[in-house]
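All protein chains but one are shown at their positions in the complex.
Then we have subunit A:
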């Protein structure tokens, strides 16, 4: 079937199989490889993107289901001028990434979290990111990054 999805403000229209997962559509059809695949059971969240502004695990959405909708990936966060989004900036500032593989999903989940809760506590950040696994950071600096991005003092 033909699907038309607005990805990061750009219309991507392509013939795909019904069973094509959104994550594969983004990576292989749209050529946006920030969004990663870390599991096969919807557990890890490395594929998290925003679908009409809400965070979803794109390995568990069919491309067909996103037909006519808007998707934002990590590539879409950076401004036209290359300026980093506050969440991206804070992840670097607080050393919230190491291998970088969970980072795109983690950042998209954090953007969504802050939209719903602009001034979260550290515990609220932990609850909010529970769907995103990280093997490198032990989460501590990721929590600090989200607090930092929210404009609050980072109390470590």
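We adopt the following convention: a residue touches a chain if its C-beta (ideal position, glycine included) is under 8 Å from a C-beta of that chain, and two chains touch if they have at least 3 such contacts; residues count from 1.
As a convention for this text, contacts and distances are computed from a predicted model.
UniProt records the chain missing from this view under the protein name "Carbon-monoxide dehydrogenase large subunit", selected from "Multicomponent Na+:H+ antiporter subunit D", "Light-independent protochlorophyllide reductase subunit N", "Carbon-monoxide dehydrogenase large subunit" or "CRISPR-associated protein, Csd2 family". By the touch definition given at the top, subunit A reaches the unshown chain through residues 17, 19-20, 24, 27, 32-41, 43-44, 46, 73-75, 78, 84, 88, 91-95, 97-104, 107, 122, 125-127, 129-144, 154, 156.
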